[in-house]
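Shown here: the complex without one of its protein chains, the others still in place.
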Amino acid sequence: MRKICVVVASRANYGRVKYLMKAVQQRPDLELQLIVSASTLLYRFGRAVDVIKADGFKPNRSLFYILEGENLVTQAKSTGAGISELATAFDDLQPDIVVSVADRFETMATAIAATYMNVPLAHIQGGEISGNIDDRVRHAITKLADLHFPSSEQSRERVIRMGEDAAYVFNVGCPSVDVLVNQDLRIDNEIMASYGGTGVGIDWTKPYVLLVQHPVTTSYGQGFAQINESLAAAVEIGLPTVVLWPNIDAGTDDVAKGIRVFRERNPTLPFHFFRNFSPEDYGRVLANAACLIGNSSSFIREGAFLGVPAVIVGDRQMGREHGRNVTFAPYEQAAIAEAGRRQIAAKRYDSDPIFGRGDAGPRMAEILASIELPAIKRMTY
Amino acid sequence: MRKICVVVASRANYGRVKYLMKAVQQRPDLELQLIVSASTLLYRFGRAVDVIKADGFKPNRSLFYILEGENLVTQAKSTGAGISELATAFDDLQPDIVVSVADRFETMATAIAATYMNVPLAHIQGGEISGNIDDRVRHAITKLADLHFPSSEQSRERVIRMGEDAAYVFNVGCPSVDVLVNQDLRIDNEIMASYGGTGVGIDWTKPYVLLVQHPVTTSYGQGFAQINESLAAAVEIGLPTVVLWPNIDAGTDDVAKGIRVFRERNPTLPFHFFRNFSPEDYGRVLANAACLIGNSSSFIREGAFLGVPAVIVGDRQMGREHGRNVTFAPYEQAAIAEAGRRQIAAKRYDSDPIFGRGDAGPRMAEILASIELPAIKRMTY
Amino acid sequence: MRKICVVVASRANYGRVKYLMKAVQQRPDLELQLIVSASTLLYRFGRAVDVIKADGFKPNRSLFYILEGENLVTQAKSTGAGISELATAFDDLQPDIVVSVADRFETMATAIAATYMNVPLAHIQGGEISGNIDDRVRHAITKLADLHFPSSEQSRERVIRMGEDAAYVFNVGCPSVDVLVNQDLRIDNEIMASYGGTGVGIDWTKPYVLLVQHPVTTSYGQGFAQINESLAAAVEIGLPTVVLWPNIDAGTDDVAKGIRVFRERNPTLPFHFFRNFSPEDYGRVLANAACLIGNSSSFIREGAFLGVPAVIVGDRQMGREHGRNVTFAPYEQAAIAEAGRRQIAAKRYDSDPIFGRGDAGPRMAEILASIELPAIKRMTY
Partner (left out) sequence: MRKICVVVASRANYGRVKYLMKAVQQRPDLELQLIVSASTLLYRFGRAVDVIKADGFKPNRSLFYILEGENLVTQAKSTGAGISELATAFDDLQPDIVVSVADRFETMATAIAATYMNVPLAHIQGGEISGNIDDRVRHAITKLADLHFPSSEQSRERVIRMGEDAAYVFNVGCPSVDVLVNQDLRIDNEIMASYGGTGVGIDWTKPYVLLVQHPVTTSYGQGFAQINESLAAAVEIGLPTVVLWPNIDAGTDDVAKGIRVFRERNPTLPFHFFRNFSPEDYGRVLANAACLIGNSSSFIREGAFLGVPAVIVGDRQMGREHGRNVTFAPYEQAAIAEAGRRQIAAKRYDSDPIFGRGDAGPRMAEILASIELPAIKRMTY
């Protein structure tokens, strides 16, 4: 029985691999090993580990390795500490394949630890282009990985063009779409009541804007100004606005401070601030928004499948493959507000299957169960 | 004035960047920052730092980060510890460009630290193919790097095919060849007397075999058997044999134990064992050998320029671009000995310029001084 | 010229060594080396490094080593990471004596690093008893230290009873008192305006309560309930209340959450929340309070000198030597409020010199400049 070790390092990670984890658990020929780590364990980032446990998963290891500071130095050091922790864990758990997702420093830590421990590495969401530091990290992880699950056809082709052997590159869609097809997407105030949050109360059955904006590591130090433009645009648009706190990253403090200052200066505006949702409830919040504003990759990925209009702000996702639902705007209040109004008027777009149809988890599990990986990875040239 | 930070992490690293370091020092528009680290500082691996200081270089930082154990766990952990140390050092030194060489875990540590610290990374010897774990690490570093100095035309093309922008990929040859053209290659017993070493004394003016065999990380645990075949082949060939202790790596203990056991069982055979040479003296030892046996990449690189016949044993360098001087053999005494005898009979091959003409250091320094690197790296597709 | 390396790891540390640092700087026979580290560098804990730099000190090193999580695991891991960072720094800086303060895990990291690097260690505030985990850490540091600056006579005697050689144990008072005698202690709204903070505005010229309560590591998990009792007591007392966010520690999140929830539920009560003051302004805030409530050791130390009435809540400072100004209360609203009212009625106590007269910094510097430390530390039995 193959041991498949999934490393979940953030709430976003979990949303993307939950249905893969379920699929692995359901197969008799696979055993799920679960490592929860990094911001998954941290209160400031919503402790996704509590949601994970509530969903019935039992972590084999809980690893703390985030150096506090959210700057460039601590991001590098956290990567180093993560490698060290994960090496010990892999040595104990002896997985047959390690699964990692996306492109953040925690994923790099997983990739490096697996590489040097000689454990085959499966990588989800390789081959994408987002126009920032994440690109080089994502592509470096592709070069370290043995098995690739890019989330779209363009990404699959790009992974192969980088020299990966097509026999080990599979586009089965993005597992984050699985969440959407496996649940009721209707929202109501009762379901959402448990989240608390801060700010003025929100009626989830009325039109609202969802604002999620992460710091951009290559423009470190500008996060405060950047979030301000988006918040001001949301004020200008005039709908109730749901704001999610940003990911842990170099620059998080800047963005978080922008949100905090805004909240304190505007205690009566219809803004509501949340730390975290379960993947399902996040699916609901996405599906029912009048418009998505910010730079979360979920706006592109889940947004395409759902057809929810989105305004992608700034350059974090520039150049990324996207569906019909997306329009772009610079870090400028007027431009963001204008794009937002146009998108709200558009209501909904047709569902776009570029990121899959919601069966990625079981299809990945099938491949993880059956593939024979070569001892030495071959470049195709 | 640009600050160019060179990270030297092993004796092999130093041989490859010495003439780049000299060239950087000589330019008024560049400042050399030198970090010596890892096995460079360790007695068991010949403390190359002493040679570096004797050559007149003054390290800005000395960083210890090798976890002892030479197994898969400690290799991963050393990478993690290295990232942590280098992040602090880069934060203090604020280099404009970091230079790293080749494909070992120490180089990966340098690449990750520079990436997350937002310091542009120049990578020497990218794009090569060696047919083992080093390949994926080397290519991953390529994806992290901003500026590439591959050592041959094939490598240059491969780096570009992986999606790197050709405007930042320069084949100026390998700086390890620079060592060879900047020195007198004659050998005599007086020059070599200072090295001591153990085993039966050697007359450097007579024909000898040079045996350098590193552990292969993807076949961890077989190093003992592998070195035994090569040692037995050298006995069969019958010439005096110079043996160099292996690099620090997962599996080093195995290979080192093979050498130790051989030495103790065969105290009277004409074998001599050394820990380290200066780059210049290593150039002499290479240039004057009757035949090179093992898997050192210097046999391929410097060997091509010198035309010294070489038998590459096993799969560590399989698939690597090479000159006329190279033949391959499996881990089998008979095959190695047979290939060795043929190569000794061949005497010398014509010099092959595939790895450059010995002016790589100054040409790299020129590029480091003048290139404008974009804030965000562009993929060419 | 002796190099005296002071390691500042928290805002509290800085308040205690500022006048020692000044005294070291002013002596021609001493050179100050300054390492700022840990929460000193973190926004969430008020970035004391900005105050340090504004005071004209130039850090030789800035070291990040706090693992995020504020639980038992990350406290241990932060100690480990701190040792590693400090070892590299001491190796570079080659100090003659390292100075560390008090009893937190950062101080333990400093003590261990200095011990293994063979650098003599001077320890400030040894020999005290506070009735919790800090005790064992403080006494362990005493056993590692070469030179002791306990802050009171009782502490001096205790250090000697533990076996330390009296020739190296000096009670020159606590340097935190130095701050108080070197400044104007008057407070007004103009001076304090720069701090911002959150909550309802405060008139510093009117009577106010100062509430500072840190988590107690041996009762991990109870911080939320504990701070609630104190906050409720302050409401009951009815004076405007100044609340300081807690130190970084296992349990900080609990206490911080208690404060946050209280703030959100009681937006109109006269409470004001601050992250940080300069040592001077903290001196003002202490000196002018009607009453001090919580468990900050400053209430005992500076409080004794100032004669400001204090209610020490819970067991964090139980058993600690204290002056006339202190009374104790359990974690119970009624008891705290009752004690608070009695203390407010008492107005001011006479100044108590048990923690010195405010000349500790120069006297320590004199000893650091002249003492001869033996190569091997002698136990007195």
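As written, the chain order gives the labels A, B and C, with residue 1 at the start of each chain.
FYI, a contact is a pair of C-beta atoms (placed from the backbone, for glycine too) under 8 Å apart; a residue touches a chain by one contact, two chains touch by 3 or more.
Since this is a predicted model, take the numbers as computed values, not measurements.
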{"item": "Option touching the unshown chain, where A:R47, A:R61, A:R263 or A:R316 are the choices", "value": "A:R61"}
{"item": "Touching the absent chain when the full complex is considered, from B:D103, B:D253, B:E280 or B:E302", "value": "B:D253"}
{"item": "Residue of C:D55, C:D91 or C:E338 in touch with the missing chain, whole complex considered", "value": "C:D91"}
{"item": "Given C:I83, C:L211 or C:I293, the one touching the chain that is not displayed", "value": "C:I83"}
{"item": "Contact set of chain A toward the excluded chain (per top definition)", "value": "61-63, 81, 84-85, 88, 91-92"}
{"item": "Touching residues (missing chain, whole complex) on chain B", "value": "41-44, 64-69, 71, 73-74, 77, 81, 198, 253, 257, 264"}
{"item": "Interface with the undisplayed chain - residues on chain C", "value": "72-73, 75-77, 79-84, 86-88, 91, 105, 108-109, 112-113, 115-118, 129, 131-133, 135-137, 139-144, 158, 161-163, 217-218, 220, 250, 315, 375-377, 379, 381"}
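Criterion: only the chains that are shown with their structure count from here on.
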{"item": "Reference chain C; chain at largest CA-centroid distance", "value": "B"}
{"item": "Centroid spacing, where centroids are CA-atom means, of chain A and chain C in whole angstrom", "value": "41"}
{"item": "Averaged-CA centre spacing for the pair chain C and chain B, given as whole angstrom", "value": "51"}
{"item": "Where chain A touches two or more other chains, by residue", "value": "73, 77, 81"}
